[in-house]
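Structure, as structure tokens:
Yeah, one chain of the complex is gone here, protein chain that is, but the others are all in their spots.
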Amino acid sequence: MDDKIIEITGLKKEYNGKFKLVIDDLYLERNKVLTLIGPNGSGKSTLIKMICLLEKPDEGNIIFNGKNITKGKINEVKIRKEMAAVFQEPAFFNTSVYNNLILGLKIRKISVFSAKERLDYLIQNLKIGHLLNRNVKNLSGGEKQRVSIARSLVLNSGLLLLDEPLSNIDQQSREDLREDLFEVIKNSGKSIIYITHDRDEAMMIADDIAVLNDGRVEQFGSKIEIFTKPFNEFVAKFVGIETLVEGIVDKNERGVCTVRIGGNGNRAFTTGQAKPGSKVVLAIRPEAVILYNNNAISQHASAMNFFKGRITEVRNSGVLKKIGIDCGFNIISFVTPDSVRRLRLGVGREIFAGVKASSIHMFKK
Amino acid sequence: MLSKFIGGKNKIIKILKSGKVNFYITLFICLLVILFLCTFLLSCEKIAEKRVLLGVTTSIYDSGLLSNLISVFEDRSEYSILPIAVGTGEAISMGEKGLVDLIFVHSRQDEERFIKEGFGINRKDVMYNNFVILGPEGDPAGIKNLAVVEAFKILSKNESVFISRGDNSGTNIKEMSLWKEADVIPQGNWYIKSGQEMILTLKIADEKKAYILTDKATFLTSADSLSLKILVEGDEILFNPYGIIAVNPLKHKDMNINFKGASGFIEFISGKDGQGIIKDFGLKDYGQPLFYTYF
Partner (left out) sequence: MEIIWEGLKEAAVKIFTGNQEIYTILAVTIKVSGIAILFSAFLGIPLGVLIGTNKFPGKRLVIALINTGMSVPPVAVGLFLALIFWRSGPLGFLEIMYTPTAMIISQIIIAAPIIIGITISSVQQVGSNLIIQAKSLGTNKTQLLWLLIKETKLGILVALSAGFGRAISEVGAVLIVGANIEDKTRVLTTATLQMVRVGKFDSAIALVAILLFLSFGINIVISIIQYKERFVWMTRL
């Protein structure tokens, strides 16, 4: 399905005299979710504003539903009515929650009666039924954002834009809201652009991901691609790959590369198309590192990489334990607390780390 | 032909639906409201030709005499008289510029010059009263019953506190002419210029227990609140005549000088009915008229 609801090409925007946003090619397919992730200040919010026609790009095109909305005579109001946006800091009019919910309908001349089913569904699923008569000023941050989401979704627009909707919400409320929000937007079946700086949110909601950094798109692709095949160090670090090792390609035999890494004359085997002599970076996901007490097993395992090292740290990481190992280079592994006990893992212990060649992702330095 | 028409209509509907035009429509409606208010206002005003602008001196205006005269005149005439209360000097100046249709003042010399220079025509003597010199009860300077010029000389020599109007009013013009007669240039700490109307100036003189020149009418109306007493009166030089003059329309051909209305009022005020009203004015409240008539 190559039906793109929004396509951005050759976009350039400079503001405050210094910051520059450059997007060569970015698109959202109909009824899919595109997540833009990146650190704060990387230009994500500006992009949303340009899509809503609240700001104009200096150069480039935004094509919405086949129409170029950045060139020529455009009726901005009409275009905006085909989108709906939820911003990081929701703003409301000084009246009841209910009136704020239906305000968008009134503005767009949609009869409240015709939207009743949708409205009731959203009120119920976003759990704001008890707040309808309250003045918005008296709501908590989380409640306000729920109302903001409801009032944008009730408009039933083809394109939904959400700019870090959960970022300003306290930790406790965030998980509840995330659950409700994701259910509601997945069920809406609309095309969605979702901005966040939280990797886990992106993981949960995205179909496609674009990683932004300092005004540039570092990588744009499907969720799987981004997370398993990052183009460069920035993306790799951003998607949570903790082990990055520099090396030089020694040999390349039928797609299997031998890479010299680290200080101990270690060699790593990985799949890829690099030429011998080129400088590369190897990215190894912590989840892909298996720890062994005994080297002997290496003969019987399909993993081609076995590194000997000493444990430097044992830390908590969510439900898992993060193990840091010094093999001449640093490698991180996630194991269950159970395994820590079974293998009697502790700082200072000698240990072997095994990684499949196909689990090591290699990219040029 | 028809398709072209429909096409055009669709285009108009498209433009109307765009927010920009709605916005300008709203602004346009606001402007309409404003314009409506304007025309409403203008229609409320009496038609210009029926207005007679009268430049009148404050002593006449403050006495309240004009209200009586104007209401009787307006009952029997189509014109409406709008009195603009200013000092004599200012009234004459406005007459020279054609800003009013007639002037009602008390300064013979200036009135005669006004006519001589062609600014005014149809002058009538309407009424008169007299100036008096007031002073504190003890009369420290001892000017009681002296001749006016003599009294002024003594006041200046003694440096007795004297309050002057210090404005362009008929009273002030008279006062300055009296100083001139006495061959005195009044200046110094004892000579105070109030810059205010007669009644307020009298109050200042009262507070300071000073000497002051005033027209008798104003004195009569405020006598109750003053501790000052009349010390010099009756001298011929204190004669205070009031005259009314129509502004010469020929001097201001491009402005709408209402000569007809002005003349009508002059006729009324110098005729039997007007003079009758003036003769009676103040009799009841003060035992004597505030202004005397010639006829």
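All chains are identified by letter, namely A and B, in their written order; residue positions are counted from 1 within each chain.
Everything below uses one rule, namely that a contact is a pair of C-beta atoms (placed from the backbone, for glycine too) under 8 Å apart; a residue touches a chain by one contact, two chains touch by 3 or more.
Please read all numbers here as calculations on a predicted model, not as lab measurements.
Of the candidate positions B:Asn158, B:Ser222 or B:Ser263, contact with the hidden chain is made by B:Ser222.
Counting over the whole complex, chain A has residues 49, 52, 54, 77, 80-81, 83-85, 87, 89-96, 98-99, 103-104, 107-108, 133-135, 151, 155 touching the chain that is not drawn. Although one chain is hidden here, its contacts on chain B can still be listed: residues 18-20, 22-23, 25-27, 30, 33-34, 37, 41-42, 44-45, 48, 51, 53, 58, 62, 64, 67, 82-85, 97-99, 196-197, 199-200, 203, 221-222, 225, 252, 255-256.
In this text, only the chains that are shown with their structure count from here on.
Chain centres here are Cα means. That of chain A falls 85 Å from that of chain B.
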